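Read through the structure below, which is laid out as structure tokens, and then see the notes.
Of the protein chains in this complex, all but one are displayed in their positions.
A, B and C are the chain letters, set down in written order, and residue numbers restart from 1 in every chain.
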Amino acid sequence: MTCENVSHLAQRVRHFVEQQVLPREAELGRCDAAAARLTAQLQAQAKAEGVFGNFYPVADGGRVASLVDYLTVAAEEGRSEFAPALLGCDATLDCHMLARHANPSLRERFYLPLVRGEQVPCYAMSEPDSIGSIPATLNSRAHWQGDHWQLTARKWFICRAERADFATVIARTDDGPLPSALSMLVVPCDSPGFRFVRPLALLGRQQGQGEVHLEAVRVQPDQVLGAPGQGLALMQQRLGLGRLLRAAHWLGLAQRCFDALCARVHSPRGAQARLADKQLVRARVYRSFREIASARGLLQDAAAKFDRGQANAIEVNLAKLAASEALSLTVDSAIQVMGAEGLSELSPLSGIYRGARTTHILDGTDDALISTLGRDLLEATQPGVAFDALAPSVHLHGKGAP
Amino acid sequence: MTCENVSHLAQRVRHFVEQQVLPREAELGRCDAAAARLTAQLQAQAKAEGVFGNFYPVADGGRVASLVDYLTVAAEEGRSEFAPALLGCDATLDCHMLARHANPSLRERFYLPLVRGEQVPCYAMSEPDSIGSIPATLNSRAHWQGDHWQLTARKWFICRAERADFATVIARTDDGPLPSALSMLVVPCDSPGFRFVRPLALLGRQQGQGEVHLEAVRVQPDQVLGAPGQGLALMQQRLGLGRLLRAAHWLGLAQRCFDALCARVHSPRGAQARLADKQLVRARVYRSFREIASARGLLQDAAAKFDRGQANAIEVNLAKLAASEALSLTVDSAIQVMGAEGLSELSPLSGIYRGARTTHILDGTDDALISTLGRDLLEATQPGVAFDALAPSVHLHGKGAP
Amino acid sequence: MTCENVSHLAQRVRHFVEQQVLPREAELGRCDAAAARLTAQLQAQAKAEGVFGNFYPVADGGRVASLVDYLTVAAEEGRSEFAPALLGCDATLDCHMLARHANPSLRERFYLPLVRGEQVPCYAMSEPDSIGSIPATLNSRAHWQGDHWQLTARKWFICRAERADFATVIARTDDGPLPSALSMLVVPCDSPGFRFVRPLALLGRQQGQGEVHLEAVRVQPDQVLGAPGQGLALMQQRLGLGRLLRAAHWLGLAQRCFDALCARVHSPRGAQARLADKQLVRARVYRSFREIASARGLLQDAAAKFDRGQANAIEVNLAKLAASEALSLTVDSAIQVMGAEGLSELSPLSGIYRGARTTHILDGTDDALISTLGRDLLEATQPGVAFDALAPSVHLHGKGAP
Partner (left out) sequence: MTCENVSHLAQRVRHFVEQQVLPREAELGRCDAAAARLTAQLQAQAKAEGVFGNFYPVADGGRVASLVDYLTVAAEEGRSEFAPALLGCDATLDCHMLARHANPSLRERFYLPLVRGEQVPCYAMSEPDSIGSIPATLNSRAHWQGDHWQLTARKWFICRAERADFATVIARTDDGPLPSALSMLVVPCDSPGFRFVRPLALLGRQQGQGEVHLEAVRVQPDQVLGAPGQGLALMQQRLGLGRLLRAAHWLGLAQRCFDALCARVHSPRGAQARLADKQLVRARVYRSFREIASARGLLQDAAAKFDRGQANAIEVNLAKLAASEALSLTVDSAIQVMGAEGLSELSPLSGIYRGARTTHILDGTDDALISTLGRDLLEATQPGVAFDALAPSVHLHGKGAP
């Protein structure tokens, strides 16, 4: 897609978000039946306006082929917490996983409805009795019964669990060493034995995530994504792209909070309090902007490597941590400048703040990522190892010097 | 009260909180009719067990005379977010303000029922169209009608507004310079013209705070606390003790979060993840403990000065900022170590985290306090000024070296 | 210059720095006569090897035309604190200022010798009795005597004052409003009345900087850079490019410290202490790398705008602050991991650490820049203002999407 087109698409997305989504955030945040109806209506409208599924695989209707290009669009999609769901982004990751690894049956049954926006996917990995950062502690188990798998699993903190049509479930399918012991199974949520157990709010917000139990669910051989035993590799792949997609939306949200911070300073109340003259306010403006700009640069580096098909775990994790911090810091500063009003439902910041806090835990906790990053960087700097992330020139090369 | 007695009272409070309050926090947090009934029942029980109104004025039933002593008790009261309300602490500040400044009529009508735990007070200061840190921007107005005041005011973010029996309202009673222009008026919430307009949740938690409007409410001369025109001075006085009381409870809550953090490390899941060996976890444990211990020292200094009747604005604000940070940092670390579970309603941390965020805004925003503290410290260090907060020996003198 | 050539030049610079400079840093740091001789010898060698004056104006012998390209080269030049002086970089800024604004006489007398590496320039702005961030407080004064200026000035903390051949001096040449009151005067250091008063060490390092007094120095009309009264505008211009050039070298130095940090971990002593397994060490590695990568992105944005001739004060100041922090944080971590050895003259870190501290003050203190940045960002976000730094898409456009 040409640069002009990406820019044009980004503007159309911005228009949709500003006109259709921002004014209805309070309604959408209620997560009741009316919100569900409004969601369906806005999704239909997004499809009609050609802003739905923008980063779905291009062969099947997506509009943007490269992740670097998509960042511009995602920055607009992310301005509202609710927009990604309305614009089909909740399914982008599953679309890419299925596009790459689905067999014909999965493709027909799950992938094609997904890119048409007809189904809601969810991803069932975390378990109540395992350690998130240690896949070896996963307890879910699929036993081979001669012609099918029998899957038993308890999974929690699953986004969209309450309304999903199918789940990608990680389970042990083999007793051997971990790299070949796990598999990804695609399971319809109305399968016998599949049960939504309870919703799980995050910081008081109930948005469909929850706990599911699978008891002796029958899974056919063709419901395996990729091949049996590829689960760990697919998890890594999914995590990488997943973190980049989320980080891209977080930066859009951070930018919105930055705008809200500045708008408050420029507002009549801000003028009355002379906020623009206060150095502590200026320092917040400066710091927020810097964190957003820095994270954007790191995210772009990671996306460029992704587009080139290069290993990019270091870049992905840096971008995830930086975007998460930029969002948290900016929404915190915006609230602080706004005062009690920013904590209340009179402002969208109240919800964004809570969402921002979850980004430090979901999809990899800060501590785990920091430890991993430090280890990876040390491995990359071992004597004799040539790792391009560390060559200063690479940074430039990735950015298109003539 | 002797040291042994304070210690004994603290133990009884701890027992009450552990036995009666902690197991019922989920119920109490719902803020519905059942929660209101449970609150009333537990208040009655607290009175029966002699742990209600511990820091009310000693002459009228309080158990602890000095603030330094009370800190030990407050650390136990504060372990649950819900305990202070159950133990009568919500009225402590109003009790002291009324005990000092109420005329016989206010004493009879509001103070005595308050110390008996029969009424719920609230404090109406913040306004939708004024700047919290600049009293000169307050718009509420009481006009003298010859024999009474006619009070018109819009006030918001008032704790307990929804269930209060009476409000202490700040309003302008004079057109002159601010130091003599404001007054504190004590107004029953069922006065004609007094209206609860709407609840205002904080980070999604609705706990009775909200907005009230007073339209042409009739206020008799004997409803003025202190004398007309003393409003600003009384606000400062109220702020000082109020911040200390809240900081004392926050440190109890921070200590509970610290306990939860350590307990998670020692739990089977913590052992499985070898959390105790992880330096990033250890650093969180260290930092949390240090912040709590530091804030406790600062709070004690401020309380000692309060007990001696010395000016203590610097110490109060330091203690408030430090306690607020200690709580925020500790609950954040506890959640981080606990993972998604800590964000959910499965853990009390989810609520505490949100409450902790409000401490940086309510009763004085961080930025305003920091600017004020810097200014006060610079004034205290001007050449020729002898200010005891800055003499290193004072710190020691306050702590009873033989 | 093509990308390959830039890359090739960067490699040659790296080779020169590694082979010729790093092994002699201890000698060079002594700042004695032997160091001066060694400096002269290495400069000659740099010229011979074609790595001297790389970013001098291309028309007069420079090798790189765009600042974006030069960043790659500067990252190599900056790896040693001593390399920029040896490679002629100390004069780059003066070269550009003179190339743009020198009249034929200045060009002949100062510019051409400068690009040939035959003269040492210095810049005399700061004064003992003025406020660095407030040009209006400058006291230096040039009085017009009918056919020449008589310049009287006290200037301090001037880099290279001790060995400079000429100085660019800021002085008031007019009593009117500041924007047209200041001028830049180019003054040979052997002018009658020009006196080097004393050296001024920075954190114990004496590297030629110091204080100079000018008493009734005669300055001819053709010694004015640009035109009389343009001083303030030229100062801004000089500051902008100057900050970018320094930031580019700081990042090279930060990268070297990062390499030293990792090398220590991989060393036998590091292995003995199992540093690679320690999360606190990993966190230092992660944080250092992230700060360097972030600053590099910000610097590149600023350089791209500079190359396009766009206003870029926000980007320049962000890049300066970020590079300064990246360097300080990285050298601090490297020392911390190395222990006492890192503080001693056994390690180059001891000097780099002290140099890093000065970056937060020289050329604009952190606080002044933060306040300025906050103000500039707020001005750029005023309703109705379109400022491209704030449009998320601009960031991408600047990086050459196809």
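In the analysis below, a contact is a pair of C-beta atoms (placed from the backbone, for glycine too) under 8 Å apart; a residue touches a chain by one contact, two chains touch by 3 or more.
Keep in mind the model is a prediction, meaning the values are calculated, not measured.
In the complete complex, the hidden chain is touched by one of B:318, B:349 or B:362, namely B:318.
Within the whole complex, the absent chain has one touching residue among B:22, B:159, B:283 or B:311, and that is B:283.
From the options C:82, C:149 or C:353, the residue with contact to the unseen chain in the full assembly is C:353.
Although one chain is not displayed, chain A still touches it through residues 278-280, 283.
By the touch criterion stated above, the residues of chain B touching the omitted chain are 2-3, 6-7, 10, 68-69, 71-72, 75-76, 251-252, 255, 259, 262-263, 265-266, 276, 279, 281-286, 289-290, 293-298, 300-301, 318, 321-322, 367, 370-371, 373-375, 377-378, 381-383, 390, 392-393, 395-397, 399-402.
Looking at chain C, the residues touching the absent chain are 126, 129, 131-134, 137, 156-157, 200-205, 269, 272-273, 278, 280-281, 335-337, 339-340, 342-346, 350-351, 353-354, 357-358, 360-362, 365-367, 370-371.
The rule is simple: only the chains that are shown with their structure count from here on.
When C-beta pairs in contact are tallied for every pair of chains, the largest tally goes to A-C.
Here the CA centre of chain A is 39 Å from the CA centre of chain B. Mean C-alpha positions place chain B and chain C at a centre distance of 52 Å.
Counting partner chains per residue, chain B has residues 278, 280 touching two or more of them.
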